[in-house]
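Note that one protein chain is taken out, while the other chains of the complex remain in position.
What follows is chain A.
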Amino acid sequence: MSQTNTPSSNTIAAHDQVLHFPKGSKPSLAPNVWLIWSGSQDEGGLPDLEHGPANITKVLVPFSWWVQHHNESDIAAKAKEGKIGVWFAADEDILKHEQLIEVGKTVWPVVAAHFPIFRDGRSFSTAALLRDRFQWQGEIRAIGDVLIDQLLQGARVGFDSFALRPDQNTDVALKQFDLFSVTTQNSWRGLRTTRASLSA
């Protein structure tokens, strides 16, 4: 299976197709154009997208890196072109960066939240906060150790795109969102069936 982002020390691996599941639409696959940069080797600044794979044209940078570098002119210029998004680490306390995120909302085409391992659910709460507290309307992408069986939960807390781990089967992944036709608690996607079926 070809991979957009070959696992290396300074990127986070992802499937070459991104699973998009916008609210109100059907899930679908599209080529992944975002490099997920880990920021681990940042002496040279942003990774060179010009000389990499042709389909990779944009970069998701660690939010902590953005905090340090967003005022630099070349970064600001790239961001203005819509070529930079940020990703939040699982232990990032986004509520401590309210102002920066408010400004970022006008710049980032996409934000992401990272799963260091599939069974670490912190990014579910990050996504929920981005939707509820920050009213982030744009895309939120799940990145990292994203497996088929997390998709449903992710879709309900606020994720609308998924950079699956490269070994995951996209056919199985696409079917996950049809598994349940009812819910018993609210989510970003809608009111719980148990409430919607009753008059308030």
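The criterion applied here is as follows: contacts are C-beta pairs under 8 Å (C-beta built on N, C-alpha and C of every residue); 3 or more make two chains touch, one makes a residue touch a chain; residues count from 1.
Definition applied: contacts and distances are computed from a predicted model.
Engineer: Name the absent chain as its UniProt record does, using one of the following: "Sulfite reductase (NADPH) beta subunit", "ABC transporter permease", "YkgJ family cysteine cluster protein" or "Alpha-E domain-containing protein".
Structural biologist: From the listed options "Sulfite reductase (NADPH) beta subunit", "ABC transporter permease", "YkgJ family cysteine cluster protein" or "Alpha-E domain-containing protein", the omitted chain resolves to "Sulfite reductase (NADPH) beta subunit".
Engineer: Pick from A:K23, A:K80 or A:R133: which residue touches the chain that isn't shown?
Structural biologist: Touching the chain that is not displayed is residue A:R133.
Engineer: Can you work out which residue in A:N10, A:S64 or A:S187 touches the chain that's missing from view?
Structural biologist: Among A:N10, A:S64 or A:S187, only A:S187 touches the chain that is not shown.
Engineer: Tell me which residue among A:N10, A:S64 or A:Q153 touches the hidden chain in the full complex.
Structural biologist: Of these options, the touching residue for the absent chain is A:Q153.
Engineer: What does the interface between chain A and the hidden chain look like in terms of residue numbers?
Structural biologist: Residues of chain A in contact with the hidden chain: 93, 118-122, 124-126, 128-129, 132-133, 147, 149-150, 152-154, 156-157, 169, 172, 179-187, 191, 193-195, 197-200.
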